[in-house]
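For reference, the structure discussed in these notes is given below.
All protein chains of the complex are present and in place, except for one that has been dropped.
Chain IDs A and B follow the sequence of writing; residue 1 opens each chain.
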Amino acid sequence: MLPVDLPDTVRDALLAPLVDHACHGVRRDELTRSRFELLLNEGGSPAPPGTTHFDTPLGAAVRRWCAPVLGLEAHAPPPVYLARRAELGAAEVNRLLLRAAGVSAFLVDTGPEGADLLTAGEMGRDGGAAADEVVRIEQIEQDVAELASGGGSVLDYLAGLGDELTARAARAVALKTALAGRCDLDLDPGRPSRGAVLAAANRRLADPKQPLAEPALARHLLWAAADAARDRGLPLQVQTGMGTGMGAGAGDAGAQPAGPAPLAGFVKALQPAGVPVVLLTCYPYQREAACLAHAFPHVYVDVGLALAHAAAGAARVLAELLELAPFHKQLYGSGCRGLAETCHLGAVYFRCALGAALKARLDAGEWAAADAARVAHMIGSGNARRVYRL
Amino acid sequence: MLPVDLPDTVRDALLAPLVDHACHGVRRDELTRSRFELLLNEGGSPAPPGTTHFDTPLGAAVRRWCAPVLGLEAHAPPPVYLARRAELGAAEVNRLLLRAAGVSAFLVDTGPEGADLLTAGEMGRDGGAAADEVVRIEQIEQDVAELASGGGSVLDYLAGLGDELTARAARAVALKTALAGRCDLDLDPGRPSRGAVLAAANRRLADPKQPLAEPALARHLLWAAADAARDRGLPLQVQTGMGTGMGAGAGDAGAQPAGPAPLAGFVKALQPAGVPVVLLTCYPYQREAACLAHAFPHVYVDVGLALAHAAAGAARVLAELLELAPFHKQLYGSGCRGLAETCHLGAVYFRCALGAALKARLDAGEWAAADAARVAHMIGSGNARRVYRL
Partner (left out) sequence: MLPVDLPDTVRDALLAPLVDHACHGVRRDELTRSRFELLLNEGGSPAPPGTTHFDTPLGAAVRRWCAPVLGLEAHAPPPVYLARRAELGAAEVNRLLLRAAGVSAFLVDTGPEGADLLTAGEMGRDGGAAADEVVRIEQIEQDVAELASGGGSVLDYLAGLGDELTARAARAVALKTALAGRCDLDLDPGRPSRGAVLAAANRRLADPKQPLAEPALARHLLWAAADAARDRGLPLQVQTGMGTGMGAGAGDAGAQPAGPAPLAGFVKALQPAGVPVVLLTCYPYQREAACLAHAFPHVYVDVGLALAHAAAGAARVLAELLELAPFHKQLYGSGCRGLAETCHLGAVYFRCALGAALKARLDAGEWAAADAARVAHMIGSGNARRVYRL
């Protein structure tokens, strides 16, 4: 997996256990081929007739790196891989792949997922690691809205939102949102007016089953989460780039992928409160995210699921993050979701990509080996232990 | 051209005939140096005094790869190259360069070009390939508007637009537009209201010689094209990135280069109709395009003319597309226009760039040789044959 001629200290640092600071639960149930293929893709649609989602970087990576973990030859054909998966059973497959990732702690977004996903505790147990919960604030809002719509007032709803955020934050290591792109933060990064929030909340309670699409209310929620994070000393994770507005699952027709630059004003407004802001995934705008992590002392960054998806191309993605993001601001997260394969592959390509970047710097005489080892340790686990107080 | 140590199957797949799914006719007339230089540049202006458009990646590539096709040494100086070009004559130069591209089918945008460009049929004849027509919808609109302005009513104009789209679609393999950036699709991806269309059409007919600049009318045209494409089972090609809003030829002062992300809502609205949307060129936003091709089952992508323009830097451009775009969603197009050189160079750099990407994956053990060969075949011609039903 790693380049052959790295100094031992650097190799050891790369192979040391990771903190996966941003993952989701993986599926506990047996997966048919069609279900497995859907989970290979972020858009949620089957591949066009006559094609397969295995013909993607991620599909090739599953055959290359996950097949051997399940006892197959590398590059096993998809039917062979899926037959072996079925033979072993989902529970064993999850254990094998999560452990192969070499992770010592999972921080698990327990957001809008259902009973067929492993809980944070189960992720830790199956992966031989500690596990903590990251609270998804839009899930809290959804729960509170559905409750309030059964007869509660708007004021009850807003009070409930604050109470629930506080209560859930008390048991979590971070708050998280994928809503930032729907808050019109580039137009107004500040707290919305009370009147705007009340009006939006009224509309919201009329249709609480829908995903939240009121900018003023979404911004209110974001600021309420920032307050809760400040009070508990927790970071706020903000999903950006790939996966925030793309694809059939996006929930509203106008959503489009967007980089983190429009968050600059909000990020700046949070600076006095000292709340760490962790920009997640960010691809293909990882350089914009790196600029913010460079410019603001409280901004952190990862490229998450982009590593497993770019697969053989992951080195370039991570290399771009390394151009401007300070080494004490980068985190490792697999962004895994649904398939335990994505958890393992995130770790594989993170180690490969960082190893390639370090080797290039060592070969060119740019860095000393001790620096390379220290940076590998910081990004792989040290920064996460500091930021999340693990 | 290709790395020396590729497996034979992969080499064969890379060297197999391509389908060039997005090109324009090349010039049939003899070209002076100043005319040739203008065609080396997308902006349409001469190089500043004391400089030359040969001092560009494309200019260097012409001397490296096209000079030998014309019987000269590689790296021939510009005057030598142009003298040889004149000596052979445009007809022979076009035959030599188009054939050197190794293309089995040209899909030719016969849009706003004039009598000095080869027709689709002539491109096929000179290139030793099949040829089909891609209809440029803004050209149809221009024709209908000029006709209607000679006494026709707005209703005639709108009816004529629909009729002409239907008639032209019946003889084409795809519809194409470079208008998407002028439709305000990020504000409203849906069909415009009848009233808005009528008002815009009235303004339009007052000045039909100008390029279409009414967002509501442009959006109407886009939707009418989508309807025609759906009825005929044709893809809709949408130009994005480089070349859509840049440069002196852009037609309105406010135009600016833009990525495909603002098209997400429109793309999503088209999904139920099953119309394939092919994002063309996309550079420098090819990763955004790849995200859409990943997320939506009906979205396809190429980097077109960016290959010939980036030339020695093309490998990185294609490599970024390979990070997230499924292999069954990528197409080869030269985007060539005016100079037969750009047709040949598109093919050269496509094969070089894809060859380099495959070699890196094979050397790292990431892919098996059979996978590399299959992917080369898919992107080079197989996907186009499927999408365009060739």
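As a convention for this text, a residue touches a chain if its C-beta (ideal position, glycine included) is under 8 Å from a C-beta of that chain, and two chains touch if they have at least 3 such contacts.
The structure displayed is predicted, hence computed values, not measured ones.
Out of A:143, A:156, A:227 or A:371, which is the one that touches the chain we can't see?
A:371
Considering the whole complex, which of A:160, A:189, A:335 or A:355 touches the chain not shown?
A:189
Out of B:43, B:128, B:152 or B:211, which is the one that touches the chain we can't see?
B:43
Return the single residue from A:201, A:264 or A:331 that touches the missing chain.
Residue touching the absent chain, from the options given: A:264.
Contact with the hidden chain only, please: which chain A residues?
Interface with the chain not displayed, on the chain A side: 186, 189-190, 261-265, 268-269, 271, 287-288, 290-292, 294-298, 316, 319-320, 322-324, 326-328, 360-361, 364-368, 371, 374-375, 378, 386.
Contact with the hidden chain only, please: which chain B residues?
Residue positions of chain B that touch the missing chain: 41-43, 45-48, 50-53, 55-57, 60-61, 64, 74-75, 242, 245-248, 250, 253-258, 283-284, 306, 309-314, 316-317.
One rule holds for everything that comes next: only the chains that are shown with their structure count from here on.
Quick one: chain A and chain B, Cα centre-to-centre, how many Å?
36
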